[in-house]
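The structure appears below as structure tokens.
One chain of protein is taken out of this complex; the other chains stay put.
And then chain A:
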């Protein structure tokens, strides 16, 4: 690990102030991702600003009936919070499928959004990787890409976003609250928070350097009864998804009134399925409808040399998530 300076600010303002607004400074949440990457010499910050203790540890009800999840609250406390369990059980289910109890106890909500890809080339400093070292090439494009993206990738990067929590947040139409150094703040819709790689794969999100995440806002609860997070993985726990699907449905009898859908581990960002949501709205819940929805969802998929299986697997995962969400109540 390279030497670095460690800062423990006592307020958000101080944290924002200390940030050098370039890649030399990183905020530190639970450290479950950043510290690993520093040990592997992938991330090489000169300054770490600890934000895990900043006072964004509450879960509060918003005026319009939603929830605000503090950015520094840990993943377990968030997932198991009474109001989250009651009103956003899809989020609970997705979050508890991630990592392990120990890691979730350390991991913060802000850090979860900003965890980096698990693309193995990104972790191996001797390998080419545009995300780690812009211009060095993309090792996965014509290499070991069985776990890479099937949507929205570019020649410069085919990585996927690994988070489970974020897939549910995309399905739930969350918003991210951030603060800037000058004290101003802004709210970013979840679908615009993460970005596609394009020709700048080093940028995972549309966050500006130095911006601090303070909270995640969930709109009024829409899917407390019909929901499912289906995560397909290579072992029963403690593994990232091969593909996953987050489904929230609002039903009247057997009719779908509203749908919130997103796929995980298929793209550089949680893959929100807006057209499929519209397709489902007003339809009767049935296997054939769900299969048609899955066809639509994967219409534009573009597999790489070793990940074509993800299309078939992804369709089945989405269908099953829909079936289980519709059945649940």
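Here, contacts are C-beta pairs under 8 Å (C-beta built on N, C-alpha and C of every residue); 3 or more make two chains touch, one makes a residue touch a chain; residues count from 1.
FYI, contacts and distances are computed from a predicted model.
The chain absent from the displayed complex carries the UniProt protein name "Xanthine dehydrogenase family protein molybdopterin-binding subunit", chosen from "Xanthine dehydrogenase family protein molybdopterin-binding subunit", "Iron-containing redox enzyme family protein", "Cytochrome c oxidase subunit 1" or "4Fe-4S ferredoxin".
Set against the missing chain, the residues A:59, A:149 or A:319 yield one that touches it, A:319.
Across A:24, A:118 or A:328, the residue that sits in touch with the chain not pictured is A:118. From the options A:35, A:96 or A:239, the residue with contact to the chain not on display is A:239. Touching residues on chain A toward the chain that is not drawn are 1-3, 40-41, 118, 120-121, 123-124, 126-127, 139, 142-144, 146, 230, 232-240, 242, 309, 312-313, 316-317, 319-320.
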